[in-house]
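Read through the structure below, which is laid out as structure tokens, and then see the notes.
Left out: one protein chain. Kept in place: all the others.
So, subunit A:
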């Protein structure tokens, strides 16, 4: 597809290039921009991507001011700024996907994306002739910038990152820092005590880990519960707010290690008393019903004979049954 399009449009390569910039800005109406988009896509596949990007960024300054309908250079700059920051954020998000370190490592990038987007939106009021917000955010069907920024925002919200950060998103909140610190200590403890033992061993043999790290683990658990309680305070139980995903994931990992791998949490099961108590409770109704059946006086109904001219055989039958 890309190849065919390129062949068709080969004579207008220059036009295609300049229009390719237009595509980024989303200023051209869709019917025009789509075939040229293929052309550019084909070119991209052949050329080195990075180089082409550089070239585009350069060409914007040179060619951007050509036609009256073109994207103004200041808008182009904003767009590039957004592109750069979102590239960094995307990279960071993916790199810290597993084990989850989203909030702690990407909050700066997220902040810069937010700032860039704010710059674009704020440009509305600044100059009426170069309405960047309008041309970047609202002039085509796809609205790529909007889609991207929505994606980032929703990711951030799903991860509940705001719960780990300080109020102005400047850095990690104190409790988070404390938690992460304790988490690292716990992991170190696990590692230290785990040395020399292999995973192939029977799981119940990690008593050393359990004994030595129990205090740290407890502290971590307690801190986690405390943090959970603190975030949950504002809202009711139905819509419980989560801690940020970093903390949750760290805790999950630790817990899994603790109870699954090391098998350290062995709850006391007291089956005998539970069975005794429950069978006692279950036995009570039997006694109750039996005693009320035997001792309670059965409720009798006093029949009232109806006043009828004639009676029906049925009435007799019914009453004979009970006589």
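Throughout what follows, contacts are C-beta pairs under 8 Å (C-beta built on N, C-alpha and C of every residue); 3 or more make two chains touch, one makes a residue touch a chain; residues count from 1.
By definition in this document, contacts and distances are computed from a predicted model.
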| item | value |
| --- | --- |
| Listed names "DNA replication complex GINS protein PSF2", "Glucose-induced degradation protein 4 homolog", "Glutamyl-tRNA(Gln) amidotransferase subunit C, mitochondrial" or "Chloride channel protein", matching UniProt entry of the absent chain | "Chloride channel protein" |
| Residues in subunit A touching the chain absent from view | 221, 235-240, 242, 251-252, 255-256, 258-260, 265, 267-271, 273-278, 281-282, 284-285, 288-289, 292-293, 296, 298-319, 322-323 |
